[in-house]
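All protein chains of the complex are present and in place, except for one that has been dropped.
Moving on to chain A:
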Amino acid sequence: MGGSLNANHLMFLGQGALWTIGLSLIALIGGGLAGAVIALCRVSPSRFVRLLSGAYVQLIQGTPLLVIMFLTYFGLPTLGFSVSPLAAASASLTVYVGAYLGEIWRGCIQSVPRQQWEAAEGLALSRTQRMIKVILPQAVRIATPPTVGFMVQIIKNTSLASVVGFVELARSGQIINNSLFEPLLIYAIIAVIYFALCFPISRLSRKLEQRGGPARPKILAV
């Protein structure tokens, strides 16, 4: 073992970084779909659906992602489901991100002024029409900056997939370090790569926020 950092190591890290991006995209898409369902359930007219989806959000937000990863990767096989590291990481992140995005988006839907609902009701639009044609388009505008901001959390959280043996950026760093024993250097490189992935996104989020946010009537009388 031993030796010094060479191009092969960097290639390996680059591959890990690609998997980090890939896993982040899986989490965003899976979690986004789950989150959309959760958000709609959270504002459902049915109390039962609201409570059920609320319980899901509370449960997931009260559980570390690490534990969710362990449950899917080590727990499910004891029930007879064998799960690959990629599947376990994807499923865990989807479940986790879904709860958070669902809650963020619920807030966005509810922050569309109540008067917009009433105006739509007054025009005899059905609940579904109100939601799709009036409320959601406005909620999406409100939701864009915090959703982009949450992408940063997703990218960082994918590093936890290393605990189930999924070789993303953090895990590939560990593997290289195991042979080179240069923790300061290697983890510094890892940190820089994570930063390079996250920083542009958080900048974008801030920019979106500054660009005036959602369009809405300027005068909102009581």
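By definition in this document, contacts are C-beta pairs under 8 Å (C-beta built on N, C-alpha and C of every residue); 3 or more make two chains touch, one makes a residue touch a chain; residues count from 1.
Definition applied: contacts and distances are computed from a predicted model.
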Identity of the absent chain, which is to be given by its UniProt protein name, from "Polar amino acid transport system ATP-binding protein", "Cytochrome c oxidase subunit 2", "Stage III sporulation protein AD" or "Fumarate reductase iron-sulfur subunit": "Polar amino acid transport system ATP-binding protein"
Would you indicate which residue among A:S84, A:S111, A:Q129 or A:N178 is in contact with the undisplayed chain? A:Q129
Of A:L71, A:I104 or A:A119, which one is in contact with the hidden chain? A:A119
Absent chain, residues of chain A that touch it: 113, 115-116, 118-126, 129, 133-134, 137-138, 141, 214-221
